[in-house]
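Every protein chain of the complex appears in place save one, which is left out.
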């Protein structure tokens, strides 16, 4: 389908359900997609960080995009992450996910290598030149260890290289610079500015963002869709209450014991445990080398769901 | 060939010459290998950071290993990097490079994702369990943003998971802990501790390291082989003089203008410019999105070579 | 005067005007205070980071507090920073600034030394036990290189150790955790949660913050007081417009050439240049070893003021 300019609304980074032996569980994945679509989300982002894209083999990545794109059949846009270290490797993923049906690609700065703003800009220009679909920049310093500079993003938006930004930097001040720049600069049109935050979606929409890409929307899509609607209606008081309910629910990402596992094991393990407890996916396994949650930790996830009215 | 236990000596991380359109230049690669072998190096490490592995597509990586392994035909060990984000993706590279003839694989900690010492240990154990060849750990915090803890490395050495360590952390104190531990612990045998430093190879060998993996050995393999020999002979005064000559030569990695490019563009660009000026490779191109050196910067590389007696 | 519980509104971190030979220019300081009071601010924060407290000798610090406290004579609360590395040194500053008339002290985590959440909590407890006035925590990771954990802040609030938080971390999600915790926990009352941001004051107030401590309020106190008022009135549309005007003005902090000076020289130099251009202080000098702005850079500051309607 044609990618909206700008893309707006709730765009969950879709979790990738796995079987016990760590293959993609396609029926569970499509069940999750149905759950998200029923929740009213506006687009789907597969192969993002919350999708464990960094853990999926190339064939698994392709299978995810093919399955989801075929399943939604153009009902709503499917964005696909093409997470890899540098331009040539990203370009191979672009070819793969667009052949599989992705409507847009989501691209980070180079990582592993030492990089530079000039090289980041060159990276995006080369990818946009080769991509048959729009390119969305993915600003995720916690993963790639550089921050996309706001002026570089705006310049690439003006050049038509970028169709949007997914900002997972946590830096709302820099995010605002892009939002305001995209709205006020006459040489930029149709550029979509999306927050990756779970916790300040109301703030981001209030200052002019186009939408949100919250990992927690896997667990509670209805909540984020309600929040988005309340913000668009200018009902800030009820939006804040909904956001605070979601903030409380987000506490589940910390159930994992930090002396025993890293933040990714805990957060992605909790998302999957919640989806499993809610009956949406068949198996809560996360990819290797992540450490699984203990039964007591899963029980805590259940308490968060109960408090949020989701069990 | 059988991987030595421990591997010792000079193990250059072999640069990957590219054609002007950024394909692997196999004749230049084999010419470079001949130059290194003629220089007396003790093993070859392909697909490391200095090889631009982070920039090579999967097919290019396979071509490099196949070409080099076939060319050296068991004369000396070929180690291959399998640089990727997480266990499942690394395992695919392990399958590929060992099918192509690699004698050992070189594995970093997980990156892009948030990780944890327990997950790092799990990562190495899973890879070693699946690998048909020995596993060498690659400690490179500047790229993966975690440091391999010395106690984890020693424990994995004792378990037989790891056959060696390539330490590019720059932290000689932590390196010494592994060197001394590997020598004194009765449950560790044949473990190879290699420094990734260009500048303190004499120091590393003096405190008991088994060898070195210096990127600059692409440019001057004879120098590093002489240095290794002088250290093994206990001729520390002449070793220091040779090391200082190499330190001066290493200044070439900084010729690139830091307002225009990152450290990788400058250092890898300078290595390739030097190989091109010395007539060893046909084209000094680096992979995208790295920024090329200017003619004036290349000229400076030439001056470093001249001062070091290499032109 | 009695410190309000909670403190609310606009609390500028008051710049410290210097003479050309880098002594405190008391008449200019009091003129600046008059300008801020006339602008309608709700309290004053002296000896913060924007006050160049890190650059002021002990005698200069004492002179600042004495002068300002005597001048405002209890009209509005005066908070004083007591920025130093560890508990014993901070306690000496607490004694000094409270003798000089401060109504509250503002305390960072320990810095220079390697620290730990348990030591941070101990630090605040010891200081609160010895301080005759309320203690406000100052979360400024860019300066002290640790982030105050939200759960530690809330626990210390519940214990009565802390009277408030000034959050200059830039992390609005963590800030919200404190705001919501302080409002909903029954064991916390009168705790003041203040953002140190210049750029998302509307967002912070919308999610429930008590006030703001924006360095830019030195230059445009009326703007921030208007913004605060609009937010309290729930007039979010006009609040956003005022905030965006202030965001544009904030661009002045980047006039300094980054190849020639650091971020502090540029930002504090620009604040002082603006105050000088507006006729509020006599001399724009910043403390050593900061690098002064060039005439061309000062001219750019003037353009920002003109655009914002302040010249």
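For reference, chains read A, B and C in written order, and residue numbers begin at 1 within each chain.
To be clear about the criterion, contacts are C-beta pairs under 8 Å (C-beta built on N, C-alpha and C of every residue); 3 or more make two chains touch, one makes a residue touch a chain.
What you see is a predicted model, and the numbers here were worked out from it, not measured in a lab.
Touched by the hidden chain within the whole complex are the displayed chains B, C. From the options C:145, C:232 or C:303, the residue with contact to the unseen chain in the full assembly is C:145. From the options B:23, B:187 or B:244, the residue with contact to the unseen chain in the full assembly is B:244. Of C:66, C:119, C:159 or C:282, it is C:119 that touches the chain left out of the display.
Counting the whole complex, the residues of chain C in touch with the unshown chain are 22, 49, 54-58, 60, 83, 85-89, 92, 110-116, 118-120, 122-123, 126, 142-145, 260-265, 287-291.
For chain B, the residues touching the absent chain in the complete assembly are 170-173, 176-177, 180, 197-200, 202-203, 206-208, 234, 236, 240, 243-244, 247.
We adopt the following convention: only the chains that are shown with their structure count from here on.
Note: the chain lying farthest from chain B is C, by mean C-alpha position. One simple way to say how far apart two chains are is to compare their mean CA positions; for chain A and chain C this gives 35 Å.
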